[in-house]
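For this view, one protein chain was removed and the others were kept in their places.
Chains: A, B and C, in written order; residue numbering restarts at 1 for each.
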Amino acid sequence: MLKEKGGLSYNTKMEIETMDIKSEFAERISEISGANLFKCYQCGKCSAGCPMAESMDILPNQIVRLAQLGQWDEIQNSNTPWICAACLACSVRCPRGIQIAEAIEAVRQICLRNRNSERRLGLSDEQIKELPPIAIISAYRKIAE
Amino acid sequence: MKGSPIKKIGVLICHCGKNIAGTLDIPELIRGAAALPDVAFAGDYKYMCSQPGQELLKEKIKEFGLNSVVVAACTPNLHEPTFRKAAAEAGLNPYCVEMANIREQCAWVHQNNGHSATEKALQIIAMMVKKVAQNSPLFEASIPIVKRALIIGGGIAGMQAALDIADAGYEAILVEREPSIGGHMAQLSETFPTLDCAQCILTPKMVSIGSHPRIRLLAYSEVRGLEGYVGNFKVKIERKSSGVDWDKCTGCGICMEKCPTKVPGEFDRGLGKRKAIYTPFPQAVPNKPVIDKANCLYYKKGVCRICEKNCEARAINFQQEPQIIEEDVGAIVVATGYDLYSTENLGEYGAGEIPDVIDSLAFERLLSASGPTSGEVRRPSDGKIPKSVVFIHCAGSRDPEKHKPYCSRICCMYSTKQALLYKHAVHGGQPYLFYIDIRSGGKNYEEFVERAQSEGVIYTRGKVGRVYQEGDKVIVQGVDTLLGKPMKIEADMVVLAMAMQPQLTTPELRRILKITTDIHGFWTEAHPKMNPLGTTTRGIYLAGCGQAPRDIPDTVSQASGAAGKVIGLFSQNELPLDPMTVYVEEDLCAGCGLCVAACSYEARSLDPQKRIVLVNAALCQGCGACMIACPNGATIHKNFSRKQILNMVDVLT
Amino acid sequence: MTKLLYYPGCTLKADAQHFEESAMCALKELGFELQELERWNCCGTVFSLATDNTMFHLAPLRNLLRTREEGGDKLFTLCSMCYNTLKRANKLFNEDPEKNDKVRKAMYEEAIAYDGKTQTLHLLSLLRDEVGFDTLKNKIGKGLNGIKLAPYYGCMLLRPDGLGVDNMEHPRVFEDLIRAMGAEAADFPFRAECCGSYQTAQQPEIVAERTRLIIGSARKCGADAVAVSCPLCAFNLDQRQAIAARLHSDFELMPVLYITECLCLALGIEFKEPWKAFHYAPVDAVIRKMEKKA
Partner (left out) sequence: MAKEFEPKIVGFLCNWCTYTGADLAGTSRIQYPPHVRIIRVMCSGAVDPAYILKALLDGADGIFIGGCHPGDCHYLTGNYKARRKMVLMKSVLETLGLEPERLWFRWISASEGQKFADSMTEISEEVKKLGPNPIKEYWNV
């Protein structure tokens, strides 16, 4: 069941070695986002208030956990960063002051900069006509190369 | 000192078996010591601290007429009292004995360097000889103790402390701000983990307070001023104006019955009503009413006076003035308890505006047989029996970013209790708890949680993100972090386990008592481990939730502990004072006051007439800060004078 | 007439012309004239949350600089997203010395150096702080009495903490404005729930679900219409009702109006016919109702 939900599969796939923890990946996210993910105590308040959580395969608090453990593959294969609307509800409510929205932006940035996501918006003419400029520009900013 | 007799100093060097003698060259030390100025005798012994060693010390004092002694041995922290006592037995003032620490700070740490170590040891001895030459005989003073205690706060903590002190035979004055004692415990329904009824165990104690011959209960009163020091405090207490002459009032209750003004009652957390003339609850002690001036028609508009007309005892006195009384007490127990952090602070949970989202104390009132619903769980909005209740843990706690960083320690337990009691009270009702971690570290606590879990209370691990009203439901938007799934519950009611915080009036009291609080406003203990009951002011002790969140068993233990401290203090007839304090050379003092600011104990004050500074020996802790602050050398630390230390420096350089 | 230097942003010149026009009409009535910045550029819409994306902040900062060039120290906005982006960029400029340095260097070709002193002002703050809701109420009188509006803040008007127009979790300004217009403010739990924002481009179905939820909530609390102040919110809550209706046969359309359109009606200013065409959910009925009241 967990498997169906997405990449979460602690007991089957993810092997945590001490060396992996506090991986350079988590630090990279911290650098780009300014968020200290190691402060997270997994309360889940970020996910509980996230408007897009229903559509995410991995919840924001799980992204934080995976990042702590340096599980980049799991994060990279998740749809979460591409579903997040950068609404900041998570960041402003986190009891430990972790900027989760910023961290997720960092994940997007790492993917886009690595160019391994092949992210294209691929809007049709019709869509471009329909959408207001504010939607097109911000979507490009956030989720496309 | 001027005019002091010729110094005859004895030096006794200890071998400490091989501990000292194995490294240091004892004959060399004796030779060196004997050659020091003023030294009348230098000798040694295998074990100075042993009985024969002490006898030797006494003998030599008498034999040579020694007026000062240096024992070169271990650290003064170990045997200074031993040698001082022995010297006293031989008729020498104990403060004329000093130790030269040649074991811990010499022999033991330079074991492979005997030559240098011996050189160093000789310097240490010389230094102490020079110091002791200027020691003055000191005499322990003592102050009388007023054997009467003041207890501030009449919750279970203050009540327990008062009863313990009074039962031990001392007088206790219990000051409670509210019209009745009882504190928050009086509001509780049943108590974890045993589920005994709070009122049933509390009421008898309240009654004993009210009737105890040695307890003076001052309800509806507040401490307004404090002066003095341990054993001798002077306290000012305001008896607030209640509009009722309690000496005349018989507690019949007619006035409350007849009063036409109804307002939401604080005791029932606004869920029930009380009159403008009221006692907080029927079992109140004292069972005398007060008039709530903000709501009484007479105070507001000058009309009504129905209570007055109906009071046969003629106890109503609208003109009653507040009264200040002064009392002498020897010790103080601060037991001011807690408040709950306000739900208004939690915007995401409705900011206190959704009627069916209530705080945990309000829920206690709903569960309580004496509560506004007589113990039937009915929700505030429409009086319906809620079929599902969500309990949210850590509401405002463990949130360093926006609220309180600390764990409130008891809410895991009382939420569990409330869920269980609710389940027992409402057939088919479903409680849900949203928690982050369950903190059940207490005797039989985990077992209690286990019981709740096995009885079907649903625990969900995750913090709720939002609570909002939709129709007549309260929607709880949470997450199950164990499943990694967001979840929504359409609840009938939500209970917020609000963070515990100190009373909002604590800062005012802090200024009066001059004791400290931490950044959250909880009273600070003298030492977190070794003196958790004391404060930085001798004679003031702490009990209950004003110091940190805790449950009733811990509160009662702490209160009895604080009472024990007070009783211990009162068991002495006089309080001996450490004579190693400071004194002021009046001729040198310019009255500049620099030292007053340097003292952390308020031990110094300026005498405006003589324009000099005075030292209160009872308050002085002997730190020496004032001596350093004084530009004129007017303040002298007894037996640690500037001159003595400079002399020691001289020897070393 | 008080002149306000005004930053429209791209969408107010395209899909949200009625927002701009209605704002101008209403503000004129209240003694304000919007004077568009002579030169302005797109602010980049969303604020970049990455610390190393300094260049993204140039666009908003240039607009703030233009304001200084034109002698102003306040820049007025209607769009919540522009407001957020401009205000955050300015905070960053003033509080992060490293970024400040980089940005200054990158703007070397500008005639004057930006001093960090342009304040961004949103319509709601203007109405609350400079006009005052009591004044407004007196001017409007009974106004939209009998109408119930659901105030929709969305995210960018309120977050992050301290940058928004009001208390983040418990805002009042929109409600107060609605009440000043004589209408009733719905107790609308979804008022600060994100509409899905730019995901409308890539994930229109998800956004339509958000729309269904938010509109559904507004309906449950008895609102006649939802009032918004952001063209992206407006698009998502209004145009995306089309998809919601397609996917859910029981979905009922609900009019979505700019707060300025409501304000015009409250002030007795005519609702211009061309404005209607910008709306997806029909507004005729509610406008008639509002006109009758005002």
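In the analysis below, contacts are C-beta pairs under 8 Å (C-beta built on N, C-alpha and C of every residue); 3 or more make two chains touch, one makes a residue touch a chain.
Predicted, not measured: the structure shown is a model, and the values here were computed from it.
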Which displayed chains the unshown chain touches: B
Option from B:V39, B:L57, B:M127 or B:C411 whose C-beta touches the chain left out: B:M127
Candidate in contact with the missing chain, chosen from B:H15, B:K60, B:R84 or B:R103: B:R103
Interface residues of chain B (partner: the chain not displayed): 75-77, 101, 103-113, 116-117, 119-120, 123-124, 127, 536, 580, 598, 600-601, 621-625, 627-628, 637, 640, 642, 645-646, 648-650, 652-653
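Methods note: only the chains that are shown with their structure count from here on.
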Between A-C and B-C, the pair joined by more C-beta contacts: A-C
Chain whose Cα mean lies nearest the overall Cα mean: B
Whole-Å gap between the CA centroids of chain A and chain B: 48
Intercentroid distance (Cα basis), chain C paired with chain B, Å: 54
Approximate Å spacing (C-alpha centroids) for the pair chain A, chain C: 27
Per-residue overlap in chain C, given as positions that touch at least 2 other chains: 168
Junction residues of chain B, two or more chains touched: 348, 466
Interface residues, chain A side, partner chain C - complex: 31-34, 51-52, 54-55, 82-83, 85-89, 91-92, 99, 101-102, 105-106, 109, 121, 123, 127, 130-139, 141-143
Parts of chain A lying in touch with chain B, wherever the complex brings them together: 2, 5, 8, 41-50, 53-54, 58-59, 61-62, 89, 93-97
Chain C residues touching chain A - in the complex, by the definition given at the top: 9-11, 14-16, 42, 44-46, 48-53, 56, 79, 81, 155, 159-161, 168, 193-194, 196-203, 206, 209-210, 231-232, 235, 239
